[in-house]
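For reference, the structure I am asking about is given below.
For this view, one protein chain was removed and the others were kept in their places.
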Amino acid sequence: MINATRMALAALALGASSMTAMADGFTPENPECIAPANPGGGWDFTCRQVGKSLQDLGLLDKTMQVVNLAGGGGGVAFAEVVNKRGDDNDLIVAASSATATRLAQGAYPGNSMDQVRWLASIGADYGVIAVAADSDVTTLPQLLDNIKNDPTSTSVAGGSAVGGWDHLKVLIAANAYGIDDVRSVKYIAFDGGGEAVTQLLAGSVQAFTGDISEAKGFVDSGDIRVIAVLSPERLGGEFADMPTAKEQGVDAIGANWRGFYAPANMSDAAYDAWVGKISDLYASAEWKEIMAANGLAPLDLQGDAFQSFVSDSVAQIQSISKEIGIIK
Amino acid sequence: MSDRIFGIFGVLLAIGFAAAALTIEESFLSDAVGPKGFPLIIAVVLGLSSAVIALKPDPEPIWPALPRLVEVIAAIVVMILYAQLLPEIGFVFATAFAASYLSWRLGSAIIGAVLTGVGTSVGIYVIFHLVLGLSLARGPLGF
Partner (left out) sequence: METLANLGDGFLIALTWQNLLLALMGCFLGTVMGALPGLGPSNGVAILIPLAFTLGLGATPSLILLTSVYYGAMYGGRISSILLNIPGDEPAMMTCLDGHPMAKKGMAGEALSLSGIASFVGAFLATWGLIALAPQLVKIALLFGPAEYFALFALAFMTLGGVSSTNQAKSAFAAALGLGLAMIGVDTQTGVPRFTFGEVHLYDGLDFLVAIVGLFALSEVFIFLENRHGGSDATSGKLKIGRLTPPMSMIKETTPTMLRTSFLGFIAGVLPGAGASLGSFISYSMEKRLVDKDNTFGTGDPRGVAAPEAGNNAAAGGALVPMLALGVPGSGTTAVLLAVLLSLNITPGPLLFTQNPDVVWGLIAALFIANFMLLAMNIPMVGLFTRLLLIPPRVLMPIVAMVSFVGIYGISGSSFDLMVMIGFGIMGWVLRKLDVPLVPIILGTLLGNSMENNLRRAITIDNGNWWTLIDSPLSIALWAIALIGFVLPLIVGARVKARMHARRDEEGSIAD
């Protein structure tokens, strides 16, 4: 019964989309998206959400199959694509800043970013630094002064491991503010941003570093206060009230982007077709709605532009990580 | 006797675990406890409980005679082969083979075993792949 429904939907989509799909010159036969984690995580949702939207918009005439290949924080999937699926034209893989961070820190043993082709981004989630609503701290410089004067007084909670992206964001800010030994910043790693915010509310820690989407619900309810967004300029809409770090004199920017990579030996026709599909998706009104719903900010990069963006961000993370001594 | 050997093995395991814990490379950035602390606590508990097992053994368990042991080992080998061949020859064939073998060794007649194997394989394929949409290993024939 389920399959009957799927078939019917696929047939509908096929009817609507045969025009666009033909125009690309390449049509994936069995489109497949590897989510390098177990079902339910951010990568998994990147795959599923994009797969669904591509089909809804008629950019794909078949359902994109989502394959979960967990392990090594994405390393198992990366190795699989490099070693075994190097010329697969139907395959794309979900990635994010976490992928770049791990590549930069050498956490995928023996692999580097140029072993795959980077396709396109689908949005970014800017970092925030927040405190509890009843905290005395009201600005970012104030928080960083506290840390400067007595690093043991302020615990900062985040959802990633030490050296992970949430941690790096606060270090980038501390670094920009002129704290010399950023290693003295007391960072407490939790299992995800939600848990970190909860401990901020519980009073176990004094500050929170994470993504804007993780903080949004608690900002709306008045439980926590964002003291800095790590974006180049103020975000639009309901986020417009949040001050950026930059306007407070701390030149720190941190965005968690989401996107895809593909096997290195994918044919150029296939690569261009995938880039085209994701660009069309990005340009659609439906995707704008999904971005707004998920607190994703614009980050519109495809093909070569995305390739060099990833390479820049890997280099940047590498230099920060070296500076603070996570890697040698 | 089994418990004494097991206890000694446990003590050795604890020592090995502690040794492996001590070689964990700490990064420059660390928390107050560090990545070694908790594993070392575990190694102590593991070692102590193993020592108690070795000093105060339970009654001897019944170990299988050699032919039965061979039976178990053969099954393990088949399972390992299954795990290795699954991505190569595809889900349906690999599973039919492994399930037939197990059924045969558990006492089915050959024909019954093959029927069980094929039935299991196709049944699982229908439920897991076609109904639930899980991606199973694809062989050269596409299933």
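We call the chains A and B, going by the order they appear; numbering starts again at 1 in every chain.
Here is the rule we use: a residue touches a chain if its C-beta (ideal position, glycine included) is under 8 Å from a C-beta of that chain, and two chains touch if they have at least 3 such contacts.
All values reported here derive from a predicted model rather than from experimental measurement.
Visitor: Just to confirm, in the complete assembly, which displayed chains does the hidden chain contact?
Guide: By the stated touch criterion, the chain not on view contacts A, B.
Visitor: Among A:139, A:155, A:284 or A:316, choose the residue that contacts the chain missing from this document, as touch is defined above.
Guide: A:155
Visitor: Mind pulling the subunit B residues that touch the left-out chain?
Guide: Interface with the chain not displayed, on the subunit B side: 2-3, 6, 10, 14, 17, 20-21, 24-27, 29-35, 37-39, 42-43, 45-46, 48-50, 52-53, 56, 58, 61-64, 68-69, 71-72, 75-76, 79-80, 82-84, 86-87, 91, 95, 98-100, 102-103, 105-108, 112-113, 116-117, 120-121, 123-124, 128, 132-137.
Visitor: Against the chain that's been left off, what residues of subunit A make contact? List them.
Guide: 2, 5-6, 9, 38-41, 44-45, 48-49, 52, 63, 66-73, 75-76, 79, 105, 107-109, 152, 155, 161-164, 186, 188-192, 194-195, 197-199, 201-205, 213-214, 216-218, 220-221, 223, 289-290, 293-294, 326
Basically, only the chains that are shown with their structure count from here on.
Visitor: Which stretch or stretches of subunit A touch subunit B in the complex?
Guide: 2-3, 65, 67, 162-163, 183, 188, 324-326
Visitor: Which part of subunit B faces subunit A closely enough to touch in the complex?
Guide: Going through subunit B, the ones touching subunit A are 27-31, 130-131, 133, 135.
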